[in-house]
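One protein chain is absent from this view; the other protein chains keep their places.
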Amino acid sequence: MSLGRNAPTNLTGSKTLARIGILVVSDRASRGVYEDRSGKAISDFLEKVIQSNWIVILKIIPDGAECVASALIELSDREGCDLILTTGGTGPAPRDLTPEGTRMVIGRELMGFGELMRRVSLDHVPTAILSRQLAGIRNQSVIVNLPGRPEAIDVCLNAIFPAIPYCLELIGARPIEVNSNVCNAFRPGA
Amino acid sequence: MSLGRNAPTNLTGSKTLARIGILVVSDRASRGVYEDRSGKAISDFLEKVIQSNWIVILKIIPDGAECVASALIELSDREGCDLILTTGGTGPAPRDLTPEGTRMVIGRELMGFGELMRRVSLDHVPTAILSRQLAGIRNQSVIVNLPGRPEAIDVCLNAIFPAIPYCLELIGARPIEVNSNVCNAFRPGA
Partner (left out) sequence: MSLGRNAPTNLTGSKTLARIGILVVSDRASRGVYEDRSGKAISDFLEKVIQSNWIVILKIIPDGAECVASALIELSDREGCDLILTTGGTGPAPRDLTPEGTRMVIGRELMGFGELMRRVSLDHVPTAILSRQLAGIRNQSVIVNLPGRPEAIDVCLNAIFPAIPYCLELIGARPIEVNSNVCNAFRPGA
């Protein structure tokens, strides 16, 4: 797992070092039954796309709405994450409760994220409509549910990341700069 | 109205005979004022698409949120339906309350179903955005709101059905097998 670009030991108070939480939600990964590939897929994407300094805070937890909610609160309130990306637990199976946990802690929902992620995923698999991914804002943190499979993660991150830098700016989070060769970040009026 | 393929008299306890509820929501149809064409359109589609054994449980009820909610509870909890397809009552008219009744009984929403059904319907009529169709899961039942007009039902079922077999598998419902010549059902990793 990467610790981000130029990651120092601990700088929650820094105004420029963006803090990105990766929350892996999986019963099996949390018991160490198998190696987590999803968190790695997310950090590989971030490594490729973000040019400014950032640090990763990684958590691996079992499935469950309360479990997801309290991990998100910790990453947002205590760890001061600007962006939190979850992976896993968004399907229709009984233990898939990541969206429920997310909804418990966000103040306002960003409906467009789930809509777009499902739409672009539908170009790959018809079962993309089973994904219940959502996104929202908790104070100065943007929280986005990503799917569990690495290939699906990439499809979703490519679709939504162009809107992330401007979103962080609007909510007063720490800024990030992206590599315009791999991600066409956009700021209206810029 | 078809009773499904190889339908026996009553086998709620069978592990292989899929039970499909069709809930026709219409003030007029429930009073017998006119013949129901929507339920027939749904069962015709199922007949064409499903290859394994299944049975239909049909109910025709008047509009209203409570009315829809209690019929759905009966079809899911008592009749043990694996899949419940409603038709009617999803528009903006005052008596259109099928989505409200559905939301009352589902534990988790499948947002992608409504999004996709509205999107594909928009290719046919610009008023598709007036549809408030949703879908969700109640225990081991998948519940999907379909539109009221037979032509619109077909458009929607063609769009969503490829994801239904895998969804039933994920929630632990009885499996169905579809005819791959008419419906490209998909299971990731299969």
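Read from first to last, the chains carry the letters A and B; within each, the first residue is number 1.
Here is the rule we go by: a residue touches a chain if its C-beta (ideal position, glycine included) is under 8 Å from a C-beta of that chain, and two chains touch if they have at least 3 such contacts.
Small disclaimer: the values here were computed from a predicted structure and weren't measured.
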Residue of B:G21, B:G39, B:G114 or B:P162 in touch with the missing chain, whole complex considered: B:G114
Contact partner of the left-out chain, one of A:D27, A:D44, A:E79 or A:E109: A:E109
Hidden partner chain, residues of subunit B it touches: 91-94, 97, 99-100, 114-115, 118-119, 122, 125-132, 134, 149
Contact footprint on subunit A, counting only the chain that is left out: 108-113, 115-116, 119, 137, 142, 160, 162-163, 166-167, 170-172, 184, 186-188
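Here is the rule we use: only the chains that are shown with their structure count from here on.
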Whole-Å gap separating subunit A and subunit B, where each centre is the average of the chain's CA atoms: 33
